[in-house]
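Apart from one protein chain that is not included, each protein chain of the complex appears where it belongs.
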Amino acid sequence: MIELHLLILAMVVSFGFVFSYLAMKEHDLLKALALSSVQSTFFALGFYILAAPDIVLAYLAIAVGAYTALVILAISKTERFEVGE
Amino acid sequence: MTVKRDTAVALSFLLAFLVLSYAVVEKDVMGLSKNPLRPLGEFYLGHAFASGELTSHSPEVVTAIVWNYRGFDTLFETFVFFLAIMGTLSVLRLREGQERMVRDMERVEPHRHMDLIVRVITRLVLLMIIGISASIALHGHLTPGGGFQGGSAMAVASLLLFAVFSKFTLERRGLTLRHTLGAYAVGIAIILLTVYAPLALGGRFLQINLLPGELGLFDLDVGEYLAVSFGFLSVFLILGVSEWIFRRILRGEVR
Amino acid sequence: MNVQSVFYTSLYFVAVLYTFAFVLYGIRAIKGPTTADIIMAVDCLSFDMAAFMVILGIYFRSILLASGAIILALWAYMLDVYYTKYVLYGEVEV
Amino acid sequence: MQFGVIPVVPLTFAFFLPITAILAGRRRWVINAYVLAATSLVMLFAAFLAVEAYHSGRPLVYSFGGWIAPVGIVFEVDRFSALLVLTTTVGFFLAAIYAVDYLSREHGVEYFFTGVLGLEAGVLGAFMTGDAFNLFVMLEVMGASAYSIVGFYRHRGQSVEGAFKYALSGALATSLYFLGLGFVYSSLGTLNMADISAQFHGVAFPLTVGVFGDPKLAVGIFFALTVAMVLVKSAVFPGHYWLPDAYEGAPVPAAALLSGFVEVVGIYMLARYLFTVFAGPPYSRDLSLVFFTLGTVSSFLGAFMMLVQRNLKRLIAYSTILHMGYLFMALGVMSKLALVAVTYHIINHAIAKTLLFFAAGSYIFATGTADIDELAGVGRSMPLTTAAFAVATLSLVGVPPLNVFFSKMLIFDALLQVSPLIASVVVITSAVAAWAYFRAMVTIWRGRAGAGHGTENEEGPVAYRERPVFLLVMLVLVLAVVFIGLLSPLLVDRFVLPAAGQAMNYGGYIKAVLELAKGVL
Amino acid sequence: MKPFGRFSAGTFLLVFLTYIFYTGSATGYDVITGTLVALVVSLLVGRWVVEDDRKVFQPRRWLSAIIFFLRYFVVEETRTHVDVAKRVFTLRTRPGIVRIPLDVKSDYARVLVANSITNTPGTVVVDITDDGKYLYVHWIDVSSLDEGEIKRNVVSYFEDYAGRMFD
Partner (left out) sequence: MSAGFLMFYSVLVLFGMMLLGIYGVVTRSNMVKKIIMLNIMGDAINMLFIIIGYRLVYPVFPPVYEGHIPFDEFLRTAVDPVPQALVLTAVVIGMAMNILLSTYAIQIYRLYGTVDVRDVAHLRREGK
């Protein structure tokens, strides 16, 4: 039965990896931030699966809420597109 | 040239990955294959709320560890947060005259409210967030949650307020950086009083078990809640100053 | 074969459906030609994640963890507001 | 004595500084008095602590909240820690006096002093703590305050950019240390240093019994990650890139504190882990090799980069890299002599480097520039400052009666145990550094101001005033440099050798906690 | 400033209920802390959310709310879902944007109408004018351009009940 938990965990980390890779490759910072907040949402599910409700509460408020808002603020005050190599 | 450098970096990272995976999978360096409960964790689980000498009066073991058993870490973690906020304020600080300039320039700025639907819904949502965040913070020692979680939830409420109405809604009502810093200091004063109080009672620093019942944990949660929510609020108050205003001020100052 | 076991078996299928939905949202989030598409996908994904959390909470019979779902829904709302305001006005506060 | 409160005192003062500043309004003296009171109070406590640590034969243990290790967090102070704590508090007190005067023209100093007090709390905590995770928190405290004081001149691009670079590297590095702690906790099941040592050496400790997985490999990975962290935090070769930029942007008192006390925390950590916790860690030969290589490279880099600098602050910054390289090399020897050398050099380097920074700061304060060419000729109108500058440079180069000479000699001796080739690095790089200092010194003292430069106007050379506060602080430090130099054999025998001896004795380190733990658990 | 002038019983009730609901228990501790929190919040922002307290405590309004939501979720949602599903298979769509004037006065009523329209499939509110008098609705089947007809088809009974609940 514990396999179900671990299966969801494996799914979560796989999605997280894919989305963080895409976030790294993306040159539009707003899109990169959106992709990384998808990763954050998946990780929140991961913490939830791993039986850590305290972390879920803190992590959601930070990673989905305050951090995203902060970086959007930073993007809006700086530039939106990353200059390529 | 840059491609070559990137390749070298990538290769060294691959090497690091291989070493780590060899250690974890082949040598089982973390003991993950069975993943037993470490004895320290067992101690905390067994004693956090059981009656007796080593109790912490809290069925929420994580909060018990965070504020009682390893409270010193958390005190300094609060301090890190404080220092980061002060660093931010230090970078964005304004002189007395400049504050007045900012206020004058902001008077001509448009207020970008979002439309009616969002405004109305946000009012209700804000009240719910405040209720929920207070619940998270004040129940930190009974159910999952705690001061920091509640405080950051409250910070999200203030962020929402800033985005949907403008930040002037607060400033028009007389809330300035002075007030938020004052409230922050009140929160911190609660925390520090609680952690220093055992010294007066003849105990060790941070020995909040000497205080009656759950009072210590409750106090610390409330203090942290106030501190974190007003800390975030101070930062966002000053980060919200418009870009052109700040540039004009800086241009006057760069020598 | 009582009602309860039928209920729990059906939850399995629900979980599979949700995973499928996540994949679809993910594809939209990756491909989305405009920023609005991506924001929409992230928004839907977050709210679905909240629902998924509640379902898992029923499955694991733990009301404790469901509180995260409420919070996630609220924060996803805030996320939308921020993205939208940036896309609309180019500035967030003021 | 409740000595665990020592790092909490600056913390408490720092917490209420912003609100005090708001209440004080324009009365600048309130902030100044507040800061000086805080630092002198801490200095007083640290003196008591040092006396107590030297009188007691074993490490002192303070358990927070009455929770003994491994349940709670303990402070474990032996003579090694106490010595560094005392030096740090004195240094911070002097720097606070200097900074009060140095920043008297700036606004927003309350934020700067919040950072300074935070830095003090972090450094003291890192020196005193006996808990590996608490060390991580202390590193972050130190980091956060250091970044904020580096970026104090918010209208100068170089300052903010240096702070950003520093903050990013620091955050990355401490994350690596956090990961390393994961390996330690998962395989040894504890976070307390004494307990880790007990598990590693097979001493029975109450509560935490047994290891999981492969502890030897786990400790190896932990060391790899910790060394990676220290490379960045202490600015040793591959991780040194942020340091010159950060120091160039920072206000001079902040740069002095960073150079003298913050950089060495990484070295202290490694010394603690190498010599006390894992006395003779696994893979120690490989570790030594790493230390020698990186230390050598970074000393050469620091010395040669000093030659080409045109900015006084950057020159001193590279000198810091040079000295961190020495300390790193000495760590690789892993003998008692090496630990003595490291301890003594940390103290001496801190004193001499602080003096050097303060002297340079006086020039910068007077002229408003840090460019050596533009400073040409300033030295003549500020003779006392120039004398202090000369003493500091001579000491750092290693001229016999002054203090750094003796610690360099100890490092040389320690390295000689391994190979004369490695020992010669110290001599060569010192000579190169001497040349760099000499050139800067000559330009500042005898140099002719070029056309359009700040030190000369139509009527001839500008006469700069020397500020009495600066002179007072520098006088104290000059006296320290000279007297520590003269009394070196005595000081090493009386204070440093016992400290090193106690730090090498892991049995005593474990026993101090173990006895208390047995009583409670 | 008179803080007690800002107190609002409606806000108090809302915050208190949220608090108790989220906590999941109603012991003495919860009630005391919940009351305190709700008191502080309603003293700070009371009038901002609830303008007229008397409206909150009128059973007539609550009754109409219950009837509205029952009818909405049972009848209306089913009807429109079936309708849109049919359209999906037969591809009989005439999409377009129409403007609808609103008769209700209070903000909450307007938002309720707008959200109800969006939540039923086939119609999406695209914009609302700043004074809240007109809605712009994207409608999947623009069958007529007569204002009364549109209003009957899209807004149906929402406005009626919204008026009864909030005005």
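When the chains are written out, they are named A, B, C, D and E in that same order, and each has its own residue count from 1.
Everything that follows uses one rule, which is that a residue touches a chain if its C-beta (ideal position, glycine included) is under 8 Å from a C-beta of that chain, and two chains touch if they have at least 3 such contacts.
Quick caveat: nothing in here was measured; it's all calculated off a predicted structure.
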Touch partners, limited to displayed chains, of the chain removed from view: A, B, C, D
Absent-chain contact - pick from D:Glu76, D:Glu110, D:Glu140 or D:Glu263: D:Glu140
Hidden-chain contact residue, picked from the options B:Tyr44, B:Phe162, B:Tyr184 or B:Phe205: B:Tyr44
Positions on chain A where the hidden chain makes contact: 1-3, 5-7, 9-10, 13-14, 16-17, 20-21, 23-24, 29, 32-33, 36, 39-40, 43, 46-47, 50-55, 58-59, 62-63, 66-67, 70-71, 73-75, 77-79, 82-83, 85
Absent-chain interface as seen on chain D, which is shown: 133, 137, 140, 143-144, 147-148, 151, 154-158, 160-161, 163-164, 167-168, 171-172, 175, 178-179, 181-182, 185-186, 191, 245
Residues from chain C at the interface with the omitted partner, ascending: 60, 62, 64-65
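The rule is simple: only the chains that are shown with their structure count from here on.
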Partner chains shared by chain C and chain E (touch criterion as defined above): B
Set of chains whose contacts include both chain D and chain A: B
Maximum centroid distance from chain A, chain identifier (CA atoms): D
Farthest chain relative to chain C (centres taken as mean CA coordinates): D
Chain whose Cα mean lies nearest the overall Cα mean: B
Comparison of B-C and A-C (more C-beta pairs in contact): A-C
Between chain D and chain C, distance of the C-alpha-averaged centres to the nearest whole Å: 49
Inter-centroid spacing, chain E versus chain D (mean Cα positions, whole Å): 62
For chain C, residues contacting two or more additional chains: 64, 67, 70-71, 75, 78, 82, 91-93
Where chain A touches two or more other chains at once, by residue number: 53, 56-57, 61, 65, 69, 73
Touching residues (chain side chain B, partner chain C) in the complex: 109-112, 114, 118, 122, 125, 128-129, 132, 143-145, 153, 156, 159-160, 162-164, 166-168, 236, 239-240, 242-243
Chain B - residues contacting chain D, complex: 20, 23, 27-32, 36, 38-40, 43-44, 54, 68-73, 75-77, 79-80, 82-84, 86-93, 95, 178, 181-182, 184-185, 188-189, 192, 198-199, 203-209, 250, 253-255
Chain B-facing residues of chain D, complex: 2, 4-5, 8, 11-12, 14-16, 18-19, 22, 62-67, 70-73, 107-108, 111-112, 114-115, 118, 121, 125, 133-134, 137-138, 140-141, 144-145, 147-148, 151-152, 154-156, 160, 182-183, 185-187, 189-191, 207-210, 212-214, 217-218, 221
